[in-house]
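Submitted below is the structure of interest, expressed as C-alpha cells.
This view holds just a subset of the chains, kept in their places.
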Amino acid sequence: MSADGIREIGVGMLGYAFMGKAHSNGFRKIGYMTWPPPLRPKLVAIAGRDEAAVSEAADRYGFERWTTSWEDIIADPAIELFDNLGPNALHAEPTILAAEAGKHVVCEKPLGRTADESFEIWQRVAATGVKHLCAFNYRFVPAVRLAREMIEAGELGEIRHFRGRYLQDWGDDPSLDTWRFHPSEAGSGALGDLGAHVIDLARFLVGDISTVSALVHTFLPGRQVDDAIEAAVEFEVGAIGTIEATRLALGHRNAFQWEINGSKGSLMFDMERLNELQVFRNDGDRARGFKTVLVSETNHPWWEYWWPPGHIVGWGETFVHELHHFLAAIANDTDVAPYGATFEDGYRAAEVCDAIVRSSASGKREAISYR
Amino acid sequence: MSADGIREIGVGMLGYAFMGKAHSNGFRKIGYMTWPPPLRPKLVAIAGRDEAAVSEAADRYGFERWTTSWEDIIADPAIELFDNLGPNALHAEPTILAAEAGKHVVCEKPLGRTADESFEIWQRVAATGVKHLCAFNYRFVPAVRLAREMIEAGELGEIRHFRGRYLQDWGDDPSLDTWRFHPSEAGSGALGDLGAHVIDLARFLVGDISTVSALVHTFLPGRQVDDAIEAAVEFEVGAIGTIEATRLALGHRNAFQWEINGSKGSLMFDMERLNELQVFRNDGDRARGFKTVLVSETNHPWWEYWWPPGHIVGWGETFVHELHHFLAAIANDTDVAPYGATFEDGYRAAEVCDAIVRSSASGKREAISYR
Amino acid sequence: MSADGIREIGVGMLGYAFMGKAHSNGFRKIGYMTWPPPLRPKLVAIAGRDEAAVSEAADRYGFERWTTSWEDIIADPAIELFDNLGPNALHAEPTILAAEAGKHVVCEKPLGRTADESFEIWQRVAATGVKHLCAFNYRFVPAVRLAREMIEAGELGEIRHFRGRYLQDWGDDPSLDTWRFHPSEAGSGALGDLGAHVIDLARFLVGDISTVSALVHTFLPGRQVDDAIEAAVEFEVGAIGTIEATRLALGHRNAFQWEINGSKGSLMFDMERLNELQVFRNDGDRARGFKTVLVSETNHPWWEYWWPPGHIVGWGETFVHELHHFLAAIANDTDVAPYGATFEDGYRAAEVCDAIVRSSASGKREAISYR
C-alpha cells in the first residue's frame, strides 16, 4: 500500500505490440484519470519472444523487468494479475497456468481458437476462483454502455432487430504477413478478429444468439484464413438480424457499426465516431428523428473521469474503462459480469464463431447450444 | 402528332392511389421537363374499383375518361401503353391481356406474387413483342444510375461485398389494414414490397444472386404476411453480402441503404438522402475518405432535365426518369434493358424472393436457378 | 370555371429561363398535386426577348401563346396574374404596370436593385389593392416552415443567435458572362442573388435586423459585381449573428445553411439537404443531441400533398408551395403575409442589402431604418 492508502496490484503482461501498448496505456492512466483508483497498477514484468523488443517495451511502458519466458511471469509472486495479449495460440496454456497459480487473469479475444479450447480455458480458470476477463473492450465504449443501460431500462421496448458489421480494409494486400494470417496461431481470420467483437456486442446488447445461417469466405488467393463472414441470425429473445465482418471493405478503417430496432425506439453506432450514439425515441414528437448524442455528459458512463462535455475521448480509453472495471472487481470482490466479459462470455462467443463455420460448411442453419 | 412534331402516345392506367399519383405525375412532367420528350403522353383513361375515387383521380390527373372496368382500358385502341398499378393479385391477367392486345406494358413490382406467376407474365408478354417494364423505379435515382455507370466502367474493380437493407417503420401498428397485409392480394409482406427492391438493385449493380441463407419473420400477432426478412447471399461474380428488409425499424421512414465494396473502391447510398452518393476511391490520396457526392452535376444522369447543380430533386422524379426511359424505348424501338427493369428482371427478382421463403422454411442455403 | 367547379386563373409570365421553368412547373403541378387546388392556373401567355426561345418555352410549358413584348401580357384581360421573372432591371416597370392594370403580381427577388426602387415598386403596387408576392421561395421549404412554426409556438424560447450563409461555387470562372454580372441589370452580385435570401429567412424566422457591420468584396479581376458579402448583424429582438453569401465557396453548390439558437433549443438547416431539419430541445433527456428530422410526416407543412413519410421532395417543389399559397390568397382574399413574402418584405430585404453596401463603404455599423 502506498502512502495515500491506495493498494497496489502487481501486473504481469504477455505481449508488447499493439495490444501491449493499449493495455499498458490503460493501466498507467487508471492511476490518475480514475481517481481514486480501486487499485494502483504496478507494472512488474512483461514477457515476449523478441528480446530487443520486449526490453524496449519494458523501458517504454515502465515495467520493472522483462523476460522472454512467460513462465517467469507466472512464477513471480509479486504479480497478482496476468494480462495475456499473445497470439491466439498462446491464450490457453499461460492463462490457465496463471490462474492456477492464483493470479487474476485477463485474456485478449478471441479467448481460444475454437469453442472447445475456449471452454477448456473457461472451465479450468473458473475452477480456480480467480477473477477473469475476456478483453472485449468495446463493451467499455461510453456510447455502448449507455446503449446497454437504455436497453436494460426498457427504453427500446421489445427488440426486433440487430444488425452488426465490422468493416476494415487493411486485408487487401496479398503480401501482408502477420500471425493473424496463420491458422495455427490465429485460428481464424476476420471471424475471430472482428466477427467475435460483433458477436460479443450482439450478446451484450440483445442476448444470446440461437441460430446462424452463414457464409465464411476467403477472397485473396493463397490466404489461409477467412477474409469475411456473413450471417443471418436469430436471437433467443426473438429478434432477427445480421452479423458481418470483413477485412476488405475499402474506405472503412475501423467501422464497427451496429443498429438495434425495438418496439419503442432504435439505436445506431459507428466505432469510427465512437463518442456518438444515434437515438430514436418513438415519443410522438412532431420533430421526429434520430438524435446524434455526443456521449460526454456528466451523467454518461465513465464521464466523471474525463473532461467537460463535448471534449471527446479516443479509442484507447476503452482499455482504461475495462481494466478499471476489472481492478474494481478484484478490489471489491464483485462480479466481472455482466458489464465486463468473463471467460464464459469468451466461450459463448466462440460457440457462435464455430456455428458460423459449421453453417458455412454444411449449408444449413445451425443452432447454438452451450455446454 | 401535335403541332410541334412530337408524337403523342395514349396511356391507360389501372390504379389511382399512391402509385397512380406517382406515375401520373411522371407522365405529366415528361412533357415539359425532359425536352423534347421522346413521346408526349396523353392520359386517355384510368380504371379503378371505386367509382367516386377513380372519377376524382381522372379529373385530378387529367385523364380524358375513367372506368371501373380495366377491360375497358384494354379494349380501347387509343391506348398504346398500359400501366398496371393495381394490387399484386391484379398484375397478371390485365398485363398479359393488354400486351396481347398490342399495348406496351408497365407493371408495378413485384411482377407476380410468386416466381411461377412472374414467369408466366414474362413469357406471355414477351411472346407478343411489346415493350415491357417492371417498375423498379430505384434504378432511376440519379445516384443509383451513377453508381451503375461507375461499376460498369470498372471504377470499383472486382466486387467483394453488397449489403442492402430497406428499412421502414410504418408496420408497427396491429390495427393497420391494407391489401398489403392480405396474402392473397399481396403475396408477401416486406419481402415483395421492400425486399424485392433490394434484390433488384443488388442484381442491377452487382449481378445475379446464386444462393440465399435466409429468415422470414412475422412479429405482430395476427399479421398474415412477413414483417421482415434477413438473408446472407452469394453472387455469381463471387461477391458475398446481406439482403434485409423490414417494416419495423423505428426511426427509418424510407431508408433503402446499400453499400458495395470492390477491390478499387466503395459506394454507399441511402434513399432518405437520395441525391447523395458516398464514393471511396483507393487512389493513394493522403486525404483518404468517402466523398459525399451531391449527384446534381450537369454530367450526371438526367441532370440535363433539371436545375442548376445543388438544387436537389425528390423521390417523385424517379418516375419521370423511368417512364421517360420507357417512352424512349418505344419511340426508338430500343431495349428497355439493361438500364430499365424488364419483366425478365421482375421474374428473376421473384426467383430470389421464392428462394428466401424456401430457405427460411428448409433451414438450408438455397441455390437460385432460372428457367 | 371548369366542369369540376374549380375556378381557373389566367397566368402571364415574363421570362422563360431557369425561373421560367421553375414557376411553370410550379403552376402545372398545383393543378393535381395540391388537390383540390384553390384556383386552377391557366397558362395564357409568356413573354421574352428571344423569339425562338420564348416560342419554344410556350410550346414546352403549355402556354397558349407567346410574345416578345411584355406590354402584350399586361394588356391581355384574360391574364389575372402576372409573374415577373425577368432580370432585376426589368422588375419595376412591368410589375407596377401589371398591378395598375388590376393583375395580381408575383416578382422574383430581389424586388428592385436598390431599396429606393424596391420601395417604389411596393408603394405603387400596394396602392392598387392587388395581391403581391416577392418570390422568396425558401420560405416554402417544408423544413423552413416547420422551423417558423416551432419558433412561433415558443419552442426555442428567446432567440440569441442567427447564423446564415449562402454558399455557392459557380462564380470562380472569369469567362462567365450572364446578366447576373452586369450591375445595370442585376444591381449587385452575391448580395442580391444569395444574400437577399439569407436576409429574408433571417427576417422570417427571427425578425427585423437593426444593424449591420459588413464587408462587400469582389475577388475576380474585372468582375463588376460583388462575389461575396460578410456581415455581423443585430436583430430588433436582441439576437446577434452573421449573414454571409458567396459565389466562391468551392464544394458547395447550393448550401444555404442557417442555425438559430434560443434559450430553449436550437435549429440547423442546409438547403442541400432541404428535407431535413436539425432540432435540439433542452429537455433534460440523458440522450442529449440534435435530432435529424426528415420533414415528411403527415403533420408537417404541405406534406398532405405529397408522398408517404420518408419519400423526399425536391427543390422545385418550393415553387408549388409558394404559388399555391398565392393562389389561395387570391381565391380566398386572404393575406399573403406573414407566411409568404409580400413586396413590403422585398423592400425590407432591400434596405438591409443597401445597409450592407453602406457599411462596407463607410466602415461603420449601419442602422437600418424603414420608411
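We call the chains A, B and C, going by the order they appear; numbering starts again at 1 in every chain.
Keep in mind that, in the parts below, a residue touches a chain if its C-beta (ideal position, glycine included) is under 8 Å from a C-beta of that chain, and two chains touch if they have at least 3 such contacts.
The structure displayed is predicted, hence computed values, not measured ones.
The complete homomeric complex described by this structure file contains 4 copies, of which 3 appear in the displayed model.
Heads up, the rule we're going with is that only the chains that are shown with their structure count from here on.
Our note on geometry: chain B versus chain C, Cα centroid distance of 35 Å, whole angstroms. A separation of 54 Å divides the Cα centre of chain A from that of chain C. Chain A and chain B have centres, each the mean of its CA atoms, that are 42 Å apart. Taken residue by residue, chain A touches two or more other chains at 288-290, whereas all remaining positions touch fewer.
Every residue of chain A that touches chain C in the complex is listed here, in rising order: 146, 150, 277, 279, 281, 286-294, 297, 299-300. On chain B, the positions that touch chain C within their shared complex are 3-4, 18, 21-22, 24-25, 28-29, 31-33, 35-36, 59-62, 168, 170, 252-255, 271-275, 294, 296, 306-317. Against chain A, the residues of chain B that register as touching in their complex are 160-161, 163, 165, 167, 169, 172, 213-215, 217, 219, 228, 230-234, 238, 240-242, 244, 246, 248-252, 259, 261-266, 280, 282, 288-290, 359, 363-365.
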